[in-house]
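With one protein chain held back, the other chains of the complex are shown just where they sit.
Take a look at chain A:
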């Protein structure tokens, strides 16, 4: 059973996550910074009236920052009750991934990718990284003191 995945690019590398976890894609016109939020949080954006935090994939993956472009996208995903966004360089494609082409990542990748990549899949001649969305978004609280 092939599963529909959304593909996006960060720093030239292609990543994928199940389309079922993606609520929508938004173009990125800037986020409201939140003082004291974790460094990989780009800030807040408003999506259809809701205010959601956006994680900057570049910052999260430890890549150099680049200015947002017209291609920049916020992949809005659902994590249980949370609605969160992931800022990526571009996102254009939706593909069906055959589970047979999905392999666990090589140990070296596991080590270096801090667990953000949970598998590697093949789309034609290309390799795409299946990200562990919950892990990328993380639950790090900004401050021990945060209420609740």
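Convention: a contact is a pair of C-beta atoms (placed from the backbone, for glycine too) under 8 Å apart; a residue touches a chain by one contact, two chains touch by 3 or more; residues count from 1.
To be clear about the criterion, contacts and distances are computed from a predicted model.
Not every chain of the complex appears here, and the one that does not is recorded in UniProt as "histidine kinase", selected from "Transketolase, subunit B", "histidine kinase", "L-lactate dehydrogenase complex protein LldE" or "CRISPR-associated exonuclease Cas4".
Residue-wise, the contact with the chain that is not shown comes from A:39, picked out of A:39, A:70 or A:108.
Remark: the residues of chain A touching the chain excluded from display are 30, 32-41, 44-46, 48-53, 55, 81-82, 84, 137-148.
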